[in-house]
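The other protein chains are all here in position, but one chain of the complex has been omitted.
Chain lettering (A and B) follows the sequence in which the chains are written, and residue indices restart at 1 in each chain.
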Amino acid sequence: MANGAPPPSFPSRKGEGGAEPLLSVKNLRVSFPTHRGRVEVVKGISFSVGKERLGIVGESGSGKSMTGRSILKLIRKPGLVTADRMEFDGIDLLSQSEKQMRSIRGARISMVMQDPKFSLNPVMTVGEQIGEALVTHTRLPRREVNERIWAMLDSVRIDDPKRVAGLYPHEVSGGMGQRVMIAMMLIPEPELLIADEPTSALDVSVQAQVLDIIDDLVTTKGMGLILISHDLGLVSRYCDRILVMNSGVVVEECAAGELENASHPYTRGLLAAMPTINEQRDELPVLDRTQWAGT
Amino acid sequence: MSLEPQIALSPAPTSHRKRIWGRRVSAIAGFVVTVFLTFLGLLAITFFIGRVIPIDPVLAVVGDRATNAVYEAARVQMGLDQPLPVQFFRYVVGVFTGDLGRSVSTGRSVVEDISRFFPATLEMATIGIIIGVVVGVPLGVIAASRQGSWIDQIIRIVGLLGYSMPAFWLGLVGLALFYARLRWVGGPGRLDIFYDGLVSPVTGLLLVDSLLAGEFDIFFNAITHLILPASVLGFFSLAYIARMTRSFMLDQLNQEFVTTARVKGVPERVVIWRHAFNPIRVQLITVIGLSYAGLLEGSVMIETVFSWPGIGNYLTTALLNADMNAVLGSTLVIGAVFIFINKISDVLYRVLDPRAR
């Protein structure tokens, strides 16, 4: 499905076909202080993303959301992020000042958050919030900003964008809210999109639609995507490559198509627990955590 | 690929507007009813205090050496021979027709006295709340955005002092320091003695009246007298406002949409003021309203310290002279204003907040 929007150009890597990674992370650690000293929630993970769709799967508390947030350096004190390397398009993210990070956030790396009920500002109209992302990073006349907002709302398949732009978040449904969120995050045309559980707060009936929109925009614009989810089936359907995380470490990394060859007992357990359409099992198996405990 | 039906449709705008208006009308109707009922409750309490608690209100008027005949006449004249509900009814009718009785100590009607003294209180409390808002809100925002920093600690201590320092004491210390020692401000009263009575009261607010009369000397003199008591009141109001602002802001800064704003690359200043502060504006109106009402109450103590000829001073003088009509009249007026501000900030909250429920 064509959207009319031209794919953004990447002057630094034109013609290299994404062979060089957009983002590479080495030995990333995130920790928080508690009564019993610092607790690491991400324990030294490494990965890289090109212009591709990378899925990060794991149960809640596995550190996958923290991974997404630390790429944007959004972990606030007293949380602590360290890494041997965290490089985006040749820029060392770790050494960037807060001000330099601001020119990267939104403009070059963006993030779709989980629940539009909480992630949209309740007292700003949808249009204002989408426009803000654009106005922050570019100097465009007001009329052009409005045109871009409407075009963007149209590209996330919202009918009557002019009306919707004037609504407050509580006046739109969850599915529409999430499409607004996507519009807001893609309007400055970033090169990498992190989608943190983009559909888990939505009705099942609109989940696929929202993911199709993300998928469609990401591929036509030639962006990189990190899709964070607890849903192994969903990630394997929409991604090229998959990382499986469990209690802060990557336990499995493979291409989406080779998931059935996964070797780690955790991944095998997850796969076994997935129901398939014509099966006769009375009970789905329960994860047997003793097999990898202590890792 | 996108053949799923569009389930996500919000209600048509017209019916939505109607709903908003319906909500506003019902909020305002509810407001009128509760204000009326609360005011009736206030009347019941002042009635109770004035007519029921004193063992013998007649004795308080005629004195204990009065003859039986004088006593009886006074009793009938005060309507105390009637049953209590009738007395209460007469009292309510009296209040609604603007009759609060006569003050024993000034000899004038209580309504006249209060309308003469109230503007002085209003002037002081208004300057106080302006100080409180202008200083308190930014302090609260700064404290929340730098949670745990030294500035946050200082603001926290200021906030706690606002809860634990007697207003009359702070006023006295202020007088001793800024008036007696440093001579920075004017002393007690609204003006220096030789300026007194030179401006004819139009609004009763000296700052306004002196400007209207073109008497700039008097205007500046009035400011030097007003600034200290108003700042003392302002301190208590800013302590409260800063504390509440801080707590509201912390709530907002932990919200997911603030992270969204940061993800967009919005500068921190904009994150704080546009994204975190805007949603709490309506809540703050309630807090400011409550604080203003609290200042009217606090002015009772401050006026005593600064010999400020306002309603608080009138009330305390009446208290010491056992001038019950004046006491109940001023209680009623302060109470009514207090209730009104209280309830109106409540209803504003429901009318102004765009988050329809």
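Keep this in mind: contacts are C-beta pairs under 8 Å (C-beta built on N, C-alpha and C of every residue); 3 or more make two chains touch, one makes a residue touch a chain.
Keep in mind that, in the parts below, contacts and distances are computed from a predicted model.
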**Prompt:** UniProt name of the unshown chain, from "Methionine biosynthesis protein MetW", "Carbon-phosphorus lyase complex subunit PhnI", "5-oxoprolinase/urea amidolyase family protein" or "D-ala-D-ala transporter subunit"?
**Reply:** "D-ala-D-ala transporter subunit"
**Visible chains that the absent chain touches, using the contact criterion stated earlier** = B
**Candidates B:I49, B:M78, B:V111 or B:V270 - the one touching the absent chain** = B:I49
**Asked** Quick one: which of B:M124, B:V327 or B:V347 touches the chain that's been left out?
**Response** B:V327
**Fill in**
Out of B:V32, B:V70 or B:L160, the sole contact with the unshown chain comes from B:L160
**Asked** Footprint of the hidden chain on chain B, which residues?
**Response** 37-38, 41-42, 45-46, 49-50, 53-54, 160-161, 163-169, 172-173, 175-176, 180, 243-244, 246-248, 250, 293-294, 296-298, 300-301, 304-305, 315-316, 319-320, 322, 324, 327-328, 330-331, 334-335, 338-339, 342-343
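The rule is simple: only the chains that are shown with their structure count from here on.
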**Message:** I'd like to verify one number: the distance from the centre of chain A to the centre of chain B, where each centre is the average of its C-alpha atoms, in whole angstrom.
**Reply:** 50
**Prompt:** chain A touches which residues of chain B in the complex?
**Reply:** 1-2, 4, 6-11, 13, 16, 255-257, 259-268, 270, 274-275, 278-279, 354-356
**Complete:** In the complex, chain A touches chain B at residues 1, 72, 74, 98, 101-107, 110-111, 113-115, 118-124, 132-133, 136-137, 157, 159, 163, 167-168, 170-176, 179, 181, 184-185, 203, 205-206, 208-209, 212-213, 216
